[in-house]
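A single protein chain has been omitted; all remaining protein chains appear in their positions.
After this line comes chain A, so read on.
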């Protein structure tokens, strides 16, 4: 039985360091190549030595696919390709290819320049790595080699995020990467056709959550910002540079536009500016609204959002500032926070989750007095709000995608084991498909039942369809022909042609059978009785009585002779060729029942 093998090197019952190995019909594909944010040692990258102990990765892997530009999906790529050594093709979408190096460079800077690590990949390595990347379009079928092909589907989540279908012959696997089934202000919803893959590898970050409508969240957010600004207060929104930041920008920008507000909005500069540039370019990857209106105005050309300067923080009057990083643990966002925390008119909105120990987490859990470095005590008088803006599919969304794609098996990655367990149970219950959730390093084997295509010669097809009733859709039809397996290809031919092709002579195969019938009459009279009997029973067939006393039914010959010993017993000789086996055996059984009593 052919099988598909899946081994997660990362993201198996875990979030972060996504890296999944798939072997399908003799092809090996690596899906994503991410880093883990929680570790600073060797564990931050997947263990590539698992793939091959000795020998080059390039020989073993047929291709690498990156689903989107988040570092937990592409962070280990330069290490993998340049330091471990891989020269094969790397596939990603155009926006991912454009934005990915910016993030990698940023990551490198922080690790090497700030933390002072050595033995890390260099800028040059990032560049070299990017040279190996092949960019793909949505729904474009890319032929990796003669048998392996991949195809990208839209996944929402972030700009350029894609789901990939990997297909070899009739077997296929769909890897979703991270995806979002509810559209937001700048991205559409993930979509896939009914491709019925053998295996669907899906993320399951929110396996046990069903989310509220995004409108309530948006409205709350906007209302809070608006009220504060009207009061004359300042709003601080700590964000990570890419992804949700753009979403919030669009949200505020359109709201400002609609409500005719004048208060300035600032965005801390740096990385974002470069990335925003790409957002402007890849309009086709955004949602319906932005795609439709960009002719008049590109939504990412913000009218109200300007670059932030450190000096602006002291300006009087209301303003809204987006600042990095998102958890208020360091950098610009923390500086601004310290300046504004003392005024109860101001507000800080945390748009995402905060790790324990960060200032963000402290203020969210209600702490009002913070101890800063140098024993300073900072009293937080400003309002603290929490708003969840996340772009992963929730449990319902995951189920919806499974319903759309109709896979034969599901495999869950990128989530917590306990939550996966619940979803796994649900999937098996509702769709009656088997579901797997391997841990890192654990191999899952899935048996497939691929269909094997066979070429049929046109002559044979036409001939066979002409016989018998009309072709009925969806019902199997019996055909007679010769299956020829030659040079790794299958063909269905008519026997004569097959013989000719193989240079073989035709052998006749005939079955004969004797049936004893009690009949005292003469031979030819018996023959006549048999003839009349068959004529009556087999109305659809041509039954003939030949002058020499024998009877033919189609090509079957029946002869009646007297038994040598007992004259009252007649022997009916029935003879048929191999091709007429069906009719022949039917006839013998019919004759064995005896002739009807004649009048």
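A few points about this structure:
To be clear about the criterion, a contact is a pair of C-beta atoms (placed from the backbone, for glycine too) under 8 Å apart; a residue touches a chain by one contact, two chains touch by 3 or more; residues count from 1.
Here is the rule we use: contacts and distances are computed from a predicted model.
Missing chain, UniProt protein name, picked from "Aspartate aminotransferase", "Glycosylphosphatidylinositol anchor attachment 1 protein", "Integrator complex subunit 4" or "Coatomer subunit gamma": "Integrator complex subunit 4". Checked against the full complex, the candidates A:274, A:329 or A:396 give a single residue touching the omitted chain, namely A:396. Contact with the chain that does not appear here is found for just one residue of A:73, A:419, A:529 or A:545, A:419. Annotation: of A:62, A:385, A:464 or A:519, A:385 touches the absent chain (contact as defined above).
The missing chain, though absent from the display, is touched by one residue of A:76, A:189 or A:543; that residue is A:189. Although one chain is hidden here, its contacts on chain A can still be listed: residues 182-183, 185, 188-189, 191-194, 208-220, 222-224, 226, 254, 257-260, 287-289, 350, 364-366, 383-386, 395-396, 399-400, 403-404, 419, 422, 425-426, 430, 470-471, 473-474.
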